[in-house]
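With one protein chain removed, the remaining protein chains of the complex are shown where they sit.
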Amino acid sequence: MKPVRIHGIGVAGGFGTGRQAFEKALESGLPPPSLRVDLAALEAFQPARTLRRMDSFSRLALLGAHLALEDAGLEPKGQDGLGLIIASGHGATVTTAHALLDSMLAGDAFTSPIHFANSMHNACAANISLLMGATGPNLTVSQFDLSVPSALLTAHRWLREGRVERLLFGAVDEHSDLLEHLWRRQRGESQDPMRPLATRVESARPGEGAAFFLLSTKEETAPVYAAFESVTVGRGAPVIPSSPLRVLGADGRVELGKTYGAMAEGARIACFTPHYGSFPASPAFDMAAAALMLRRGHAFASPQGEANDTESTVLAADEALGTQGLSCLTWVPEGFGVVDLAISA
Amino acid sequence: MRVAITGMGCLCAAGGTLPQCMATLFRGHRAPALPRRFSTSHSDPYPVFEVPDFEESPDLLRTSAMGLAAAREALKDAGLDEDALKGLRVGVCVGTTMGSTLNDESFCRAFRRGETPDLEPMARIRRSNPAEVIARTFGFRGPCQTIVNACSSGTDALGIGADWIEAGLCDVVIAGGADELGRVTYSGFISMKIADNTPCKPFDLNRKGLNLGEGAAMLVLQSETSRRGRARGYLEGYGSACDAYHQTAPHPEGLGLKRALRQALGSVPVEDVAFVNVHGTGTPDNDKVEGRVLSELMPAVPFLSTKGYTGHTLGAAGAIEAAFTVACLEEGRIPPSVGFDTPDPDVGICPVADITPIRSHRALSQSLAFGGNNAVVLLAKGERP
Partner (left out) sequence: MDTKTKLKHALADELNLPELKEATFDDDAPLFGQGLGLDSLDAVELVIVIQKHFGVEIKDMDESRSAFASINALAAYIDQRLAA
């Protein structure tokens, strides 16, 4: 079977826009003060006219899609046969919770068709496939915090079985007034920096962003970041990967700390969530960081890594990774995801 | 691809179980009515197909509760009780329209007014991811995936669930779709001007649009090594392709649908297809595209839309229609495509108007969706008498 490789990475998060901005943040080890995304960079890719009806959620996703294709050296149009899989926990929260309901305030007969169309969970997938000409299979998955590993399972399968040769995989979630309200009521307001490896204290902060990947089984001209070994998702006790190099999805939520501690035990670990924050799509950023580390062969420093209270060693900045692969781990009480990445031959 | 279907469960306006639904279909009976479960300020009401006599428990969303009910029926039909499931790797793949969107209307409105509403509606949403609810209830340990591909979600969930069996990731997959009907969806479709204010008329010259419905259907998909009993049917192919044409309208020539059909058929010749359970929503655009594609690719194959019996159940539709398709293959006949009366020259092809015996043991079920998604499954009759 042909290996599934990552050829393009398009990320937008609190750290900035684009793979280079993310790498710079990872190299510096300094998380950004704000975890919100600036969508202005999208203007470089699409005229305002094209974006006319798109809500903030679709714009965020489209930005990630453009960045990934650009990074892979592919045209953002005419991508006949390109598959598309989107993972999003909450979907277009600004439209569903605000704009669509506001349009109905004057009565049900005033429901805005454009807001209604944008409220569909797959609206951003529709917009991306339309603009990119991606006529392959198109899928949107919503599994709260497990959206990314669950959707990756299908992405990996589709590429492996030859249903598609090239696939754009994207994870996207936006923050909103509603989410902020819920966050504050449930977790309070945290001004402290995120210390995800201090597993016994709450330090989560809400983030948002889009992380897209151009995955392919073809021989591409663009360089390879990493290859997929396997994707495992399930419920119950998490599968502990064989690789001793692990990127943890721990994000400062104290109720998850104990299990992340168990998953880290005896391993050499890294955790980058302070760069982008806590949100359902964040495991895709873990994977982006892991792929970037594999390509350079050396680790990035984990922000607040000195606060590690697990039985593990935190990878130091620029520490050599060796020839082994990396496992990205996600865990919530509803289940787990393990994405094993390898250095591409 | 050849994955055994060992059990099926379904509830919708046509009935509370799959056998009840099939009896309704072959009686040619339908009963759309004005919405009873929610109020609306629309001056002209539109008929819908609500599920009668189903009350969800207050701790779950109706979508997930219906999905769970269909899963229970399907597992029982498959003869899989708690003991039989022990030690098996069981996955759950469910299509719906709003997977984990935090969209409780009264909560959001109160929040917008600056109030501090009770958090329970949000907690209920968090507990109600449709795939997770089924896995949690039965203690399954395999992968969970909730697919939110608008109106093709149910069909996609079947294709993806079957692939998990083929790939050896699971012994059993509960795959299907579930969707409740609410005021926002109802108002949205009316605003889009694709709802009919009379009972819908798929493929008819005078069709004006769809009627919305609600419901759920689940299929038990099983590996050959875990299967003990006879199969009711087989999932033999899955095709999926995107039009990449428009946010809400289908490609006028059905570009994506044709690709998805070819993928689903694989090497199976069109002559082997006994019938097609089409999407057939009753909107002018949808039926025209499907009619054109069918008259081009398989003009001699009988087809029907079951939306006239169930309404458009959105994310559940593909699963409900796949369950009907397998049940029709078992019965050796298909019910009339209710609501059709006058042929439309622009569609160029007519659905079956009477109960029609079928000639072979394979059939297709297809779904088209917002966003230009097209999904098709190829189904075959099993050995169960």
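First chain written, first letter: the chains are A and B, and each begins at residue 1.
We adopt the following convention: contacts are C-beta pairs under 8 Å (C-beta built on N, C-alpha and C of every residue); 3 or more make two chains touch, one makes a residue touch a chain.
Here the structure is a predicted model, which is why all the values come from computation and not from measurement.
Although it is not drawn, the missing chain touches A, B when the whole complex is taken into account. Across A:L42, A:I114 or A:L178, the residue that sits in touch with the chain not pictured is A:I114.
Considering B:T24, B:N129 or B:T248, the position touching the chain not shown turns out to be B:T248 (whole complex). In the complete complex, the hidden chain is touched by one of B:C108, B:M192 or B:C242, namely B:M192. Contact with the chain not shown here comes from a single listed residue; of A:A106, A:V201, A:A237 or A:A320, that residue is A:A106.
By the touch criterion stated above, the residues of chain A touching the omitted chain are 49, 52-53, 103, 106, 109-114, 117. Interface residues of chain B facing the missing partner chain: 191-193, 246-249.
The criterion applied here is as follows: only the chains that are shown with their structure count from here on.
Contact residues on chain B toward chain A in their complex (touch as defined above): 40-43, 97-103, 105, 108-109, 111-112, 116, 119, 122, 126, 129, 131-132, 135-136, 140-150, 156, 160, 163-164, 166-167, 169, 183-184, 186-188, 190-193, 240-248, 255-256, 259, 263, 369-373. Of all residues in chain A, only 53, 84, 89-93, 96-98, 100-102, 104, 107-113, 116-117, 119-123, 125-127, 129-130, 132-144, 146-147, 150-151, 153-154, 157, 160-161, 163, 177-179, 181-182, 185-186, 233-236, 280, 334-335 touch chain B in the complex they form.
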